[in-house]
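My structure is below; once you've seen it, I'll send some questions.
Note that this complex is displayed minus one protein chain, with the remaining chains in position.
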Amino acid sequence: MTQQALEAARRLAPRFAARAAGHDRDGTFPVADFADLREAGLFGLMVPVELGGSGATFAEYAAVAAELARGNGATALVFNMHASVTGALGAVDEDLAEALGVPDEALAARDALLRAAAEGAWYAVAMSERGAGARLSQLSTEYQPVDGGWQLKGSKTFCSGAGHADGYLVAARSAADPSVVSQFLVPATGDGLRVEPTWDSMGMRATSSHDLHLDVTVPADRLLGGVEGLALVIAQLMPHWLVASYAAVYTGVARAAVEAAAAHLNARDLAGLPAVRARLGRADAAVAAASLAVAEAARRVDEAPGDAETNRWVWRAKLLAGTTAAEVAASMVEAAGTSATRRGHPLERLYRDARCGSLHPATSDVCADWLGIAALGGDPDRDTATPRW
Amino acid sequence: MTQQALEAARRLAPRFAARAAGHDRDGTFPVADFADLREAGLFGLMVPVELGGSGATFAEYAAVAAELARGNGATALVFNMHASVTGALGAVDEDLAEALGVPDEALAARDALLRAAAEGAWYAVAMSERGAGARLSQLSTEYQPVDGGWQLKGSKTFCSGAGHADGYLVAARSAADPSVVSQFLVPATGDGLRVEPTWDSMGMRATSSHDLHLDVTVPADRLLGGVEGLALVIAQLMPHWLVASYAAVYTGVARAAVEAAAAHLNARDLAGLPAVRARLGRADAAVAAASLAVAEAARRVDEAPGDAETNRWVWRAKLLAGTTAAEVAASMVEAAGTSATRRGHPLERLYRDARCGSLHPATSDVCADWLGIAALGGDPDRDTATPRW
Amino acid sequence: MTQQALEAARRLAPRFAARAAGHDRDGTFPVADFADLREAGLFGLMVPVELGGSGATFAEYAAVAAELARGNGATALVFNMHASVTGALGAVDEDLAEALGVPDEALAARDALLRAAAEGAWYAVAMSERGAGARLSQLSTEYQPVDGGWQLKGSKTFCSGAGHADGYLVAARSAADPSVVSQFLVPATGDGLRVEPTWDSMGMRATSSHDLHLDVTVPADRLLGGVEGLALVIAQLMPHWLVASYAAVYTGVARAAVEAAAAHLNARDLAGLPAVRARLGRADAAVAAASLAVAEAARRVDEAPGDAETNRWVWRAKLLAGTTAAEVAASMVEAAGTSATRRGHPLERLYRDARCGSLHPATSDVCADWLGIAALGGDPDRDTATPRW
Partner (left out) sequence: MTQQALEAARRLAPRFAARAAGHDRDGTFPVADFADLREAGLFGLMVPVELGGSGATFAEYAAVAAELARGNGATALVFNMHASVTGALGAVDEDLAEALGVPDEALAARDALLRAAAEGAWYAVAMSERGAGARLSQLSTEYQPVDGGWQLKGSKTFCSGAGHADGYLVAARSAADPSVVSQFLVPATGDGLRVEPTWDSMGMRATSSHDLHLDVTVPADRLLGGVEGLALVIAQLMPHWLVASYAAVYTGVARAAVEAAAAHLNARDLAGLPAVRARLGRADAAVAAASLAVAEAARRVDEAPGDAETNRWVWRAKLLAGTTAAEVAASMVEAAGTSATRRGHPLERLYRDARCGSLHPATSDVCADWLGIAALGGDPDRDTATPRW
């Protein structure tokens, strides 16, 4: 079934590409792309087969994401957030659930969320906050128990897909004990959610990563895992969803840049220029290598998630994809020349989109630091001055 | 008097910077910047003192341009075209005029154009054409003699300041003899000029480098130099105005990027991060070196314009400024992080503006090729397959 | 059995490393390393199982070569030549033999050469010539039929292992028809072979890649394939042995450089410096990516040797391994500091060894050109001015 997903992604990419310029220009959410994704059943990609989904591995996700990103990186980036939520939820198997003390009713609630995804719902992530960034340990959004559930109050930023998703994964700290950070799946319906349209970015403009203000009460079973305080545990266990899932998107963006440059240059009969050929050749090799690194990281995530060596591959993938995308897109613009800098030209957009990869957490500079610590025999979890999450 | 010009540029730069985001957003021409330039007398910068101007050297121009570009690269780029026109006109001294066979009435006409500039007129350049690029030898715009002057017909592209300048330097080939390329200064007033608003670019959005369609008759004395066929001669004699004058603009853009990153990081108290410091330190050194190269090229242009060694410096300056600006801006965005990619943030604009420098003719790749030929003892005028202009 | 080979390589690498400094210093051939290789049975790595060898795939070869290179790049480079000879000979299966018109007695002779390798013989390659480089089409060494075999006369350069191998693969052109290029396996015994000790190189000093002068008669069955003119066909069919087999060596060299830097820095308690960590982290990621590219190219060589897409991966691997090794080694020296530049320090040697990878044919610049042509939809076999071999 996942081969079908990959084929669907390949089929959809040109449609996304055809719409990408418009969404980029206007900063609008790619509603039609998401209708396509729903129709193709891709919201169930990470949902276990027994819950109606495709049961894709992380490696399969990565392949799908790269294909989607060849069409529109922004669409792939929002899809990535949904895949992260469903992927992390789906990865909590019985053993892990037992180890974490997850009660049965929480598993049932989890199953319901996943089933809904398989049937066409999709979820966004509302984790980052101004000041705290993506570090869970520094959030200011609070929750407290109330009759019939939990009350959440706070403001989130960089919430990709805000206003379009069917639900939001929200991280918050306990009002009673600030050291306890939990995650909730907040339904998009009902009052108490307000999207403030703050997203107006250089690149990845179509993600609608607006601010989300919450003052909302959710049913008790919307506490993910059913017990408080699991957020940091999950972050430690599944760093790939917080770091590596971006990487696949940016190799797709980089590949799209090479292809756009080739098309542009061929159309102008400039393929014979040695400087152009050298640029495309080196870009091609760089994208190929970064893509392999993403695939390798993903393969290891499936085999041994959270292992030290797996995490190194995750950071390598993130670092290589981010830097490669930015460098390749910059070089492709230079190969193609001024006529490719006109708004609406794919390379013009890709140059802006590609610069964003290194900036997502963990940034390229942070990945380099962690990889350096590991190469020197240290442990990035212990050898850095600041907490990772 | 030129020290005054430099001080004026420094004084104006922050005002340009304050307006830059708006013009970038809307793609509008920086009308107020140009009113400021007029008021500060900077349109007379390259006009000989005896004609009412500042009589600036090329080196003085370069210093002024870099300062203006710290405010708004687009403004500086349009100003650069005016400086090129007045600078090239002003550089035709009596000896050169005699050597080229320039008649006295043509010198008088030239003087009138320069006097007008000193009094507040400014000129744009309409040279490039679709298909021909900036190569004079491949233009399709034609002219022919008619009663009372010359008739010009054709279409130009990338005409920075189109619709706002007081006159246009137009290159065209003779309908009678296509090998003869001449230049005219076409007044903006009167019929026959039509601006087609095609400019909607990734960077340098405020230059209004629209298409200009000409079907116009100009008085006889608007043939620059008074004799036909001087365009290529002038291009050979003064390649700095065609190549190096861009360079100063991009060192200003690069410097602005470093300053914007420093301000952004200090405001967020992130100046202590080692990775940030390494990025800013290397960027600072790169900008400083490129700025020196531009200054050196400019100094040599003043001393020995058109000499082989001067031209090498011109290409070095163009190559270094273009590549440095793009690399520095990309690194500064990475140092500053996602919050600097919001539209309206200076770094967001500078990242796009900075990518354009390598693309102006002669491109970085072309400059590298010419410099390589020269380093190998060859002559780029003879050793390349395609004509330079 | 090939897992054994990989384990043997891992076991031998530290022994090679311990001897590497001495051979590098004196430019001597690593005789003891080759005794170790013989004893471990690694000369039979590429020999089909039915002829007594390990029957390794190209991917398995690449993994072994990278491990050996972590010990001593020079040893791995000479081993690579032997693997090329035995690998190419072993790859001629019955179908290919029939297609090429290889007579049965030639297959028998081939089998004998391979059996000998499995029993401990090893072969060097004498292909390059001054002036012609590695291009088969431009060789000047000639052969002609004589009673009882073939007479070969000419001079070869860059013959790694000259004076130590048991036989030499020699490419030569027919005296009767210069367009016919054939290959012979010349035994090291007997007169007519003279090694001129010309090899005194910056890096990879222990390869003994001296000049080899031939004036020798070999038995009839030493014409590889048994029919004349197969050399170019084989080169076209198996470009991986001419290009990609180097790549694995240089990823091993690059990895050794990262490890040597880490050991050096830890010993001096400098692992905490942020600049050091950033260098090691980025180097680690680059080496990991290049290694994946080599493995992917090798995997495809096994699956579809000579296919257009396989060849692209071969060029990518060659380009990435060569450039990565040089850049990584340079950065590791900078991370480790002056104390690592002392002769005898592993990094001092690795910095010199690593620079050689991009220079082996096809050079990095040539690979970039071919990849660029392919990325632009062209065919490097047709779209380059000069013949590839």
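By letter and in written order, the chains are A, B and C; residue numbering begins at 1 in each of them.
Definition applied: contacts are C-beta pairs under 8 Å (C-beta built on N, C-alpha and C of every residue); 3 or more make two chains touch, one makes a residue touch a chain.
The model shown is predicted, which means the values in this text are computed figures rather than measured ones.
Considering the full assembly, C:D365 is the residue among C:E142, C:E196 or C:D365 that touches the omitted chain. Touching the chain that is not shown, out of B:L265, B:A298, B:A325 or B:A340: B:L265 (per the contact rule at the top). Chain C residues in contact with the hidden partner, per the touch definition given at the top, are 158, 200-203, 275-276, 279, 326, 330, 333-334, 337-338, 341-344, 348, 351-352, 355-356, 358-360, 363-366, 368-369. Against the chain not shown here, chain B presents residues 258, 262, 265-266, 271, 274, 276-286, 288-290, 292-293, 296, 312-313, 315-316, 319-320, 365, 367-378.
Annotation for chain A: contacts to the undisplayed chain at residues 274-275, 278.
In this section, only the chains that are shown with their structure count from here on.
No other pair of chains shares as many C-beta contacts as A-C. When chain centres are defined as mean Cα coordinates, B lies farthest from chain C.
Distance between chain centres (mean CA atoms), chain B to chain C: 52 Å.
Centroids built from CA atoms put chain B at 42 Å from chain A.
Contact of a single residue of chain B with at least two other chains is seen at positions 275.
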